[in-house]
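Shown below is the structure under consideration.
Right, subunit A next:
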Amino acid sequence: MLTIKNLHVEVDGKAILKGIDLEVHAGEVHAIMGPNGSGKSTLSNVLAGRDGYTVTQGDVLYQGDNLLQYEPDERACRGVFLAFQYPVEIPGVNNVYFLKAAVNAIRQYQGKEELDAMDFMALMKQKMTLVKMDNTLLKRSVNEGFSGGEKKRNEILQMAMLDPKLAILDETDSGLDIDALRIVAEGVNQLRHSQRSIVMVTHYQRLLSYIVPDYVHVLSEGQIVKSGDKNLALELEEKGYGWITEEVA
Partner candidate 1 sequence: MSFQTQFADLVAIDDPTLQQLRQQAWEYFSQSGFPKPQLEHWKYTNLRALEKQSFVIAQEQCMGLVPDDLEPYLMANTYTLVFVNGQFDPALSKLDDLPKTATMTNLASVIKTDPQRLRPHFAKYADMSKAEYSLTALNTAFMTDGAYIELNQEAKLTKPIHLLFVTTPQQQSISTQPRILIIVNPNAKAKVIEQYVSLGASTYFTNVLSEISLAANSQLEHYKIQQESDKAYHIATMQVQQQQGSRLTDYRFAFGALLARDTINSILAGEYAESDCSGLYLGQKRQHIDYHVCTEHQQAHCRSTQNYKGVLMDRARGVFNGRVHVHPNAKKTDSQQSNKNLLLSKDAEIDTKPELEIYADEVQCSHGATVGQLDDNMVFYLRSRGLSQQVARHLLTYGFAKEIIEGIDLEALQMMLGKTIAEKLPGTEQLKEEMEWEY
Partner candidate 2 sequence: MPDTATEVASLVDKDYEHGFVTDIEADTVPPGLNEDVIRLISQKKNEPDFMLEWRLKAYRHWLTLQPPHWAHINFPEIDYQAISYYSAPKSDKERPKSLEEVDPKLLETYEKLGIPLEEQKMLAGVAVDAVFDSVSVATTFKDKLAKEGVIFCAFSEALQTHPELVKQYLGSVVPMTDNYFATLNSAVFSDGSFVYIPKGVRCPMELSTYFRINASHTGQFERTLIVAEEGSYVSYLEGCTAPRRDENQLHAAVVELVALDNAQIKYSTVQNWYPGDENGQGGIYNFVTKRGDCRGHHAKISWTQVETGSAITWKYPSCVLTGDHSVGEFYSVALTHHHQQADTGTKMVHLGKHTTSTIISKGISAGQGQNAYRGLVRIAKQADNARNYTQCDSLLMGSRCGAHTFPSVEVKNPTATLEHEASTSKISDDQLFYCLQRGISEEDAVSMIVNGFCKEIFKELPMEFAVEAQKLLDMSLEGAVG
């Protein structure tokens, strides 16, 4: 599904990622953990194609194809989804319309027929129950005035609607209280299936108690310094990040 080979990335001339290797197969859930400043968000942003990140070396293959050649919207249309750490507020743009425009843009790209309003709403209602989303949010502008939890739920709703093959969840647990975290995690778990891969980027272990990963990688100073299964996350929780960096050094 996703193969990252020796990826080096600079931001404003400063090297942030210094040789990442990662292999994600269909159906797998990978967690990427690391202390602040280790390059976690850079990785998410590079995969989604945000401006300002310069790849200086290495390759990213997605479904066997060079992902980096595509514009952000093409990546989305090819099934790459990024759940933002800070979902953007867009005043004046209706939430539902936005989602419908996105769904249909992607369907069109994939050669599928566009959904009409009726079908779209039916699908929408169905997916909304997944994240216990309130109907009133539909009337509002994209993320505007949403609470932290509502924003993250909206991200997962979008993920459910856009039906991606590769979902990258960037610090999805940040700013959530325990109830909201449960709802979001439950939503993500229902979206796990054998044809979809998920890469979770997180600082804390707590999300991983709800969305149990197949693999855990530790990112430190721009490199993956340790990989393991879910037990690695527990170990990190107990000992902090210090021991790994020391071990590596």
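The candidates were selected such that all candidates are chains of the complex that A comes from, given by their letters.
Following the convention adopted for this analysis, a residue touches a chain if its C-beta (ideal position, glycine included) is under 8 Å from a C-beta of that chain, and two chains touch if they have at least 3 such contacts; residues count from 1.
In this text the structure is predicted, and so the values were computed from the model without any measurement.
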Complex partner of subunit A (touching, any copy) among 1 or 2: 1
Of subunit A, residues touching candidate 1 in the complex: 48-51, 71-73, 75-77, 81-82, 84, 87-88, 90-94, 96-103, 105-106, 109, 117, 139, 141, 158, 162
